[in-house]
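Yeah, one chain of the complex is gone here, protein chain that is, but the others are all in their spots.
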Amino acid sequence: MDDQSPFVALEGVTLRRSNRTVFQDVSLQIAGRRVGVIGNNGSGKSSLLRLAAGLLMPDAGVVRVMGRPTAEGRPETGFLFQNPDHQILFPTVGEEVAFGLIEKGMDHAAAGVRARELLALHGCAGWEKRAVHELSEGQKQLVCLIAVLAAEPDVLLLDEPFSSLDLPTRYDFKDRLAGINQHILMASHDLDLLSDSGFDRVIWLDGGRVRANAPPESVIPAYRATVTAAGKARTA
Amino acid sequence: MDDQSPFVALEGVTLRRSNRTVFQDVSLQIAGRRVGVIGNNGSGKSSLLRLAAGLLMPDAGVVRVMGRPTAEGRPETGFLFQNPDHQILFPTVGEEVAFGLIEKGMDHAAAGVRARELLALHGCAGWEKRAVHELSEGQKQLVCLIAVLAAEPDVLLLDEPFSSLDLPTRYDFKDRLAGINQHILMASHDLDLLSDSGFDRVIWLDGGRVRANAPPESVIPAYRATVTAAGKARTA
Amino acid sequence: MFREIGLIILFAAIIAALGLVPRIDFPFLGGVPITAQSMGVTLAGVLIGARNGALAAAVFLVAVAFGMPLLAGGRGGLDVFTGPTAGFLIGFVPAAYITGVLFGALRWGVFLAALFAAFIGGYVVLNMIGIPVLAWVTDKSMREAVGVAAGLLPGGIIKAFGTAIIAYLLAGMNFGRN
Partner (left out) sequence: MISGYLSRQTWLHRVPAGAKLLALAAVSFAVLPVQDWRLLAGGLFLVVALAGILGTDAFRRVLLLRPLLPLLAVIFALHALAGDWQAGIGSVARLLMMVMLADIVSMTTTMQDMMRALMPVLRLLRPFGVNPRKVSLAVSLVVRFVPLLASNWEARSEAWRARTGRKQSWRLVAPFLAETLRMADQIAESLDARGFGRRG
């Protein structure tokens, strides 16, 4: 799939989550290699990512990933949950990272070896036997990120991947992501990161509507300006 | 208690968390109105806050809050957990916010009214009946923050309070915190926020040791420099 | 389907976690411990239904057979299936199933229905399978074995109440099912 055709597309999508209408007849074409999603809390960023992952099905309309409707089967995406506790399945770091590889068909032993390598690559050498629930929050998020990247899916859906990471790890991943060949759709409140990490486009969600879908140079300053104005209004 | 005497003090503290020594004979005086805690993932920020809240007891040494050892009884602190899911106890937003007020002795009806007021003050008018687990992650964090501030404890221990908040809410709280009269000890990876929100001091933890305890103007650039150097080394 | 897998795993884990409650041994029970795990089995039947409850019990037993120390007192491995309480263990699966079926069928209100279903599943069914196997494996006479069943009655009643109370508490709140 070339970079111009959309890797995720919403066509007349309506989404309700327990009585609350999150999206109402939204159409959106997401194309490019790296696309950011910004917007206030509750604007629908996580819901959009969940739709693309096939974790939520639209109440009306169609969501396509790589051209194929999610209703026809779960797309091959990697999903990083905003809250690491919602993602972690296994007691040890090694199993957590190996799981995606095993699901892709790698055999257990090879997956274990590969998991060790990947951990070492990200500065977590020797973590495989550590209990996941005894890690700090940032360490947990890092393990989740490594686990998602390990499986090398065609489309990466990252929900606030850096919210608990420390500065050096953030720098590391900025470089990592720039070198990645897959499609990335990433929700983030870290506007600096989105403006200077080579993102092709940024989507600005506002109360479930698409306010903008354009290069970061134009969207981010616009979002910032609105927000600062609103902030002033609120304190006034 | 004046601003010069420490509101939290560690005296020869050793802390082990399941076989891992987090702090080894650490002594640290934390004084000032607003104090930040920075450091890499796993450096011990959350552990320090948990010690101050009396949620962890040191294996050796003494932790004092407002002069009183935590071993003698839990200090009157407000604690914001890094992960909102670890904090939330009640099904609805209203109960969650009212809880701290009721604990302080306010009667149920009055607490309910006050909770509604506080929610409205922070732009969450009408949220009291909403189910907490149906909020977005950022909305959850906001509710937790409002709930902790509601009880107006003498010492506020905030663990990454803004990690999932959107820009307008961050701005709001920056102003809010500047106007607060209580002591604040706040762990954060948001260095910009710590440098320009009137923090008195910043503590830099590094692998369980105190690397610095000084005004932000000196600590934050030093941390940044080390981190960037390390980041460069890692990619090299 | 995924939600069901989550529930099955979770309830298997709940049965296992109830193994952390210390077991009580009385000499007159001839080696059959009083444990909280049979309550977990009835809880599964009541809360996630007959089929899923039985699957949760089965997953728990498979985990035990694989050698995980999940039985009360930290036991696990194949030996428990050749021991005197093997019948009770195997009985966990039909016990959960029958508890679930009864609870689903009875229209008496949550508390009473759960109480009755849990007693039948967690006491009657378990003993109907457990006692003969006990007699067989240990060469006890049926008479002595039935004496054991009588000794298990008070615990059986208490645990049925436990299941009923929890079912009642959970029915009173919407526990986050979307």
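Lettered A, B and C in written order, each chain numbered from 1.
The working rule: a residue touches a chain if its C-beta (ideal position, glycine included) is under 8 Å from a C-beta of that chain, and two chains touch if they have at least 3 such contacts.
Everything numeric here is computed off the predicted structure, so don't read it as measured data.
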By the document's definition of touch, the residue of C:Pro22, C:Pro69 or C:Pro154 touching the omitted chain is C:Pro69
Missing-partner contacts on chain A, residue numbers = 53-55, 74, 76-77, 79, 81, 85-91, 95, 99-100, 103-105, 108, 131, 133, 151, 153
Note that chain C touches the chain not displayed via residues 2-10, 12-14, 16-17, 20, 25, 27, 30-31, 59-60, 62-63, 65-70, 73-84, 137-140, 144, 166, 169-170, 173, 175-178
Considering the whole complex rather than only what is displayed, give the residues of chain B touching the chain that is not shown.
-> 53-55, 73-74, 76-77, 79, 81, 85-91, 99-100, 103, 133, 151
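Basically, only the chains that are shown with their structure count from here on.
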Note: chain C sits from chain B at a C-alpha centroid distance in Å of 44
CA centre of chain A versus CA centre of chain C: separation in Å?
-> 42
Chain B residues touching 2+ other chains are 131, 134
Mind pulling the chain C residues that touch 2 or more other chains?
-> 178
Residues on chain A engaged by chain B in the complex (per definition of touch) = 17-18, 20, 39-43, 45-46, 82-85, 123, 131, 134-139, 142, 160, 163-169, 171-172, 175, 189, 191, 223-224, 227-228, 230-231, 234-235
